[in-house]
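All protein chains but one are shown at their positions in the complex.
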Amino acid sequence: MKKITLKYFAKLKDDIGKSSETLEIEAKTLSDVYDFISNKYSLSLSKEFLKVALNDEFSDWDTEIEDSDTIVFIPPVAGG
Amino acid sequence: MKKITLKYFAKLKDDIGKSSETLEIEAKTLSDVYDFISNKYSLSLSKEFLKVALNDEFSDWDTEIEDSDTIVFIPPVAGG
Amino acid sequence: MFYFSYEKINPIELRNKLINKSAGAFVCFEGWVRDNNEGKEVIALDYEAYEELALNEAKKIINEAKERFKVFDIISVHRIGSLKLEDIAVWVGVNSRHRKDSFLACEYIINQIKVRLPIWKKEYYINGDSGWVNCENCHKIH
Partner (left out) sequence: MFYFSYEKINPIELRNKLINKSAGAFVCFEGWVRDNNEGKEVIALDYEAYEELALNEAKKIINEAKERFKVFDIISVHRIGSLKLEDIAVWVGVNSRHRKDSFLACEYIINQIKVRLPIWKKEYYINGDSGWVNCENCHKIH
């Protein structure tokens, strides 16, 4: 079990109803974490449209998480 | 004989020592007028570096002048 | 330098920070809240940012611009919170010896900000609707 912090923004914050949470999770990669969260909150946001950040830097879905990581799923930004 | 007004700017104004003059001239084209002025004031400014304006619009050296025209010889502009 | 502002952006104050005796050129871009987007009448909007990541990424963008173009300084500020029509949402100012570098750097910065910084915009429409821009198509049926 790893203890991680999740922060939510924009559409995700609205859908989940909070801006952050800390939880203990049995997950290997960032992708696994999103699958867990998506299932927990019945999210309809496709992973293919999201980016992911690990400890305030952009990361890849395959990256493995560690204890006390901060993770953010990033919905499409406002653009032009 | 045609009566024309000449206005001088920048380097030409400095070299000639005045900013305008009116004169009667026996000349056909704008080019002829510059040759006359260049000779009159011993100018060292080459015509190839100048542009010429007739009645406040850019013109060509070959353009024929008429009575009461206003003529300006335009030294290189300040550029970038 | 990039930072977020929770208050109205003051363009002349930012411009004056870029005054430099050796600079012959200054270019600035301002993104304004406009009254329409994709056919809908906009009356206000909220900007929200993941600030820690945005600040890290903005520093990279500014360094990239300084490597690519011969500029002296770059300042950019992005507004956060509730904005009204005509408010400045984002400001980018650049100075340089020659103008071409300022134009290129300024456009590079705003283009990169728009695609790379985690900043989101929620629009409020005259008909009472609202929505996060660019996230209307990020859904799938489970």
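In order of appearance the chains are A, B and C, and numbering begins at 1 in each one.
The working rule: a residue touches a chain if its C-beta (ideal position, glycine included) is under 8 Å from a C-beta of that chain, and two chains touch if they have at least 3 such contacts.
Source: prediction; values computed, not measured.
Q: Over the full complex, note down every shown chain the hidden chain is touching.
A: The chain that is not shown is in contact with B, C.
Q: Using the document's contact rule, name the residues of chain C that touch the chain not shown here.
A: Here the touching residues of chain C are 11-12, 15, 19, 21-36, 85-86, 95, 97, 99, 102-103, 106-107, 110.
Q: Take the complete complex as the reference. Which residues in chain B touch the chain that isn't displayed?
A: These residues of chain B touch the chain that is not shown: 7, 9-11, 13-14, 42, 44-46, 49-51, 53, 56-58, 72, 74-80.
Operating definition for what follows: only the chains that are shown with their structure count from here on.
Q: Work out the mean Cα position per chain and let me know which chain is farthest from chain C.
A: Using the mean of the C-alpha atoms as each chain's centre, the farthest one from chain C is B.
Q: Go ahead and note the Å separation of the Cα centroids belonging to chain A and chain B.
A: Distance between chain centres: 74 Å.
Q: Give, as an integer number of Å, the spacing between the C-alpha centres of chain C and chain A.
A: That pair's centroid distance is 25 Å.
Q: From the mean C-alpha coordinate of chain B to that of chain C, what's the distance rounded to whole Å?
A: 50
Q: Check each residue of chain C and list the ones that touch at least two other chains.
A: Chain C, residues with two or more chain partners: not present.
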